[in-house]
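Missing here is one protein chain; the remaining ones are kept as they sit in the complex.
In order of appearance the chains are A and B, and numbering begins at 1 in each one.
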Amino acid sequence: MSFAWAKQYEPQSGFTKWIDEKLPLPRLVYNAIGAGYPVPRNLNYMWNFGVLAGFCLVLQIVTGVILAMHYASNTEVAFGQVEHIMRNVNWGWMMRYAHANGASFFFIVIYLHIFRGLYYSSYKAPREMIWLLGVVIFLLMMATAFMGYVLPWGQMSFWGAKVITGLFGAIPFVGEPLQVWLVGGYAPNDSTLNRFFSLHFLLPFVIAGVVILHIWALHIPGSSNPTGVEVKKESDTVPFHPYYTAKDGFGLGVFLIAFTFMVFFLPNFLGHPDNYIEANPLSTPAHIVPEWYFLPFYAILRAFTGDLTIPFTGIVLIQAKLLGVIAMFGSILVWFFLPWLDKSPVRSGHYRPMFKKFFWFGLIPTMIVLTICGGAPAEEPYVLLSQIFTAYYFLHFLVILPIVSQIEVPKPLPFSITEAVLGSDKEPAAQPA
Amino acid sequence: MADTSGAGTVDNAADAGEDGVRRRDWIHIAALSTAGVGGASVLFPLVSQMAPTADVLAASTTDVDVSKVQAGQSIKATFRDQPLFIKRLTPEEIAAANEVDAGSLRDPETLADRTQEGYEDVLVTMGVCTHLGCVPLGAAEGENKGEFGGYYCPCHGSHYDTAGRIRKGPAPTNLAVPEYAFNGDVIRVG
Partner (left out) sequence: MTIRLAGIIAGLGITAVLVLWSLVPGVIALVTGPPAEKPAYYAFKEKPVEPEGGFSFAGPVGKWDYAQLQRGYSVYKQVCSACHGLKYVAFRNLEELGYSEEQVRAEAATWNVPGIDPDTGEATMRPALPTDYFPNPYPNNVAAAAANNNAIPPDLSLMTKARKDGSNYVYSLMNGYVDPDPEKLAAAQEKGFETPMGLYFNPWFENVNLAMPPQLYEGSITYDDGTEASVPQMSADIAAFLTWTAEPTLIKRKQTGWFVIAFLLFATGLAYMSYKQIWAGQKPKKK
């Protein structure tokens, strides 16, 4: 499971020896995130975000459990309970702002983590399982965040719940009964709020479970690294502790500065004013937008404006609404196929000149434009832009990546991580890889 | 900041050396202690959020109008989410309470200790048995007043006398008298 030169856990006292025999938990931790886990010595700061994501999960669970002590999932009182937390509960305002902004920062961290994986092709063999579990975590996070946003029972909560459950209504034949079943009624009501609260409380622990699998799968091949060259010998690695615990500690400090700045000085910047208006089933806000982290996918949903018809006959094959829903779910499902779509033998984007261009000048601008379009009203030029960039999004993963990985001539790789780190700074000598 | 003098420090901080704490170890100790202080101070809000909220604390005084309570009658009010008994004693009840030698009681108090000057006939106590917190009987008409004519807790059989003092049963102390003040006919408790 690990490298031959990995340090072995040696219990020092009689007590730790006794523990190690009965329940080798300290050994597990030692091998997972301690000195017993050899890690490539050349990781850059982009490799900090895994630990930060774990921190965010703990932060959300701790603040969330506390908020649940003061909240009530009843449509009559939910909005007022949140205000009760903000006004009456000791430090309640801080807990709630930390939880709300914590969700946003969790997504910032996870997006950086995902796009690091995309750039360095961390999804490639032998790490496919880590990537697949990661996509599962991301999907669970989206479900959790969506249901959490409903709980304050403001206008955006209510209408977000209505619109997103409405997506399921697009599914042919079973859509409408499915939607009514999901909501437990014809529009979001007390049943909806209660089941969302229950699931919002449950899912983070499911996420934690999948995270454990994700880390387990990581420890089979070990961490990837910016060169994409696999670890060959001891000098390629350093023990996780103290090297990366120290680096992650510093990274955590930087993260906390940014996070607390938002919590204490701009706590509502990433939220929407309409959610400070209590839910009113009789009046829709002028402009419904999801939370910012859903915007690219929301833009993809809205990009499909025309029904798929047989030309000149008027026969509708698939309605625009369903096309949008398929595309939105498809946009994340394609990630599941990435390890097999991109067959380049080289992992790191550093050594892939064509891939690198498509990444920086194709994918990244696409995500930014789609985020902007998702937050903009459904009018020109945003509709047009979201259509163009939605097309690029799918082309990038499904067409460009397979073709580029076929025709691209990668730059020569360093022979080893050690050489990449300790060798000449200019040009690593070309060695047979 | 970082010690870049190099060669001598190839080995990491894991080896503390036998010459005690060196400069480069000092920085790790400082960093870890600071992190510890930070973590500990986060505990403060995490713990204090479970203390009573501002609205609960604000509702911690109760005004009760006692003008309509006749001798021999009791009323129940709520003080800090718990029952409060206010009883206007009859001369017989006062006499019965004063007959007892306070020193012989489990929790020695005289009736005068438990009432306010000028209002010796108004007994204000918590309606909470000092044993395990049940609400004693005897405040409402027709209820069992126990062997000593005051209050009786049916949970574990504590008997209180007309001054609310424990006379028999497992309760350790007399029914608690909260802080209160008369303002005409209105009592402000708390």
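To be clear about the criterion, contacts are C-beta pairs under 8 Å (C-beta built on N, C-alpha and C of every residue); 3 or more make two chains touch, one makes a residue touch a chain.
Not measured: the values here are computed from a predicted model.
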item: Touching residue (missing chain; options A:42, A:122 or A:223); value: A:42
item: Contact with the hidden chain (one of A:175, A:330 or A:375); value: A:330
item: Interface residues of subunit B (partner: the chain not displayed); value: 1-4, 6, 9-13, 24, 27-28, 30-32, 34-35, 38, 55, 58-59, 65
item: For subunit A, residues in touch with the removed chain; value: 41-42, 44, 80, 83, 86-87, 93-94, 97, 238, 242-243, 246-247, 249-250, 252-254, 256-257, 260-261, 263-265, 267-268, 273-274, 276-277, 286, 303-309, 320, 323, 327, 330, 334, 337, 340-341, 343, 379-380, 383-384, 387-388, 390-391, 394-395, 397-399, 402-403, 420-423, 425
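Methods note: only the chains that are shown with their structure count from here on.
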item: Where subunit A and subunit B are represented by their mean Cα positions, the distance between them in whole Å; value: 48
item: Interface residues, subunit A side, partner subunit B - complex; value: 35, 62, 66, 69-70, 84, 87-92, 94-95, 242-243, 249
item: Contacting residues of subunit B [partner subunit A, same complex]; value: 12-14, 31, 35, 45-46, 48-51, 53-56
